[in-house]
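Below you will find the structure I want to go over with you.
On to chain A.
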Amino acid sequence: MSDFLAMGGYAEYVWSTFGLTAVVLVINMVGARRRLRNSLREAGLRAARQRRQAS
Partner candidate 1 sequence: MVTVVSAILRRDLELGFRRWGDVASPLMFFAIVTALFPLALSPAREVLQGLGPGVLWIAALLAMLLSLNALFRQDLEDGSMEQLVVGPHPLPLIMLAKALAHWLLSGLPLVLLAPLLAVTYHLPAEGVRALCVTLLLGTPTLSLLGSVGAALTAGVRQSGGLLALLILPLCLPVLMFGSRATALAAEGEVVTGPLYLLGALLALAVTLVPATSSAAIRISLD
Partner candidate 2 sequence: MKLPTWFHKLGSPPHFYRLATLLTPWFYVPAVLLLLAGTYGGLVLAPADYQQGDGFRIIYVHVPSAYLSTMVYGVMAVASAIGLIWRMKLAHSVAAAAAPIGAWFTFLALVTGAIWGKPMWGTYWEWDPRLTSELILLFIYLGYISLRGAFDDRDKADRACAVLALVGVVNLPIIHYSVIWWSSIHQGPTIKKLDAPSITGDMLWPLLVMILAYTLIFAALLLQRVRAEVLDRERNARWVLDIMGAPAQGN
């Protein structure tokens, strides 16, 4: 296991790139979901407001 982690001496480079990739992927996944949540919430507020105005 430890030589796997050593990556033939390139450990810091390989793991840093894979780590950074994971971080960027997570940032994008969370970001996209939150962007959608915000729009859904705003649309919900607007719908509620219009329903109040209509009634």
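How were these picked? Simply put, all candidates are chains of the complex that A comes from, given by their letters.
Definition applied: a residue touches a chain if its C-beta (ideal position, glycine included) is under 8 Å from a C-beta of that chain, and two chains touch if they have at least 3 such contacts; residues count from 1.
Keep in mind it's a predicted model, so treat the numbers as computed, not measured.
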- Pick the candidate touching chain A in this complex: 1 or 2? 2
- Note which residues of chain A are touching candidate 2 in the complex, please. 4, 7-10, 13-14, 16-18, 20-21, 24-25, 27-29, 31-33, 35-44, 46-48, 50-51
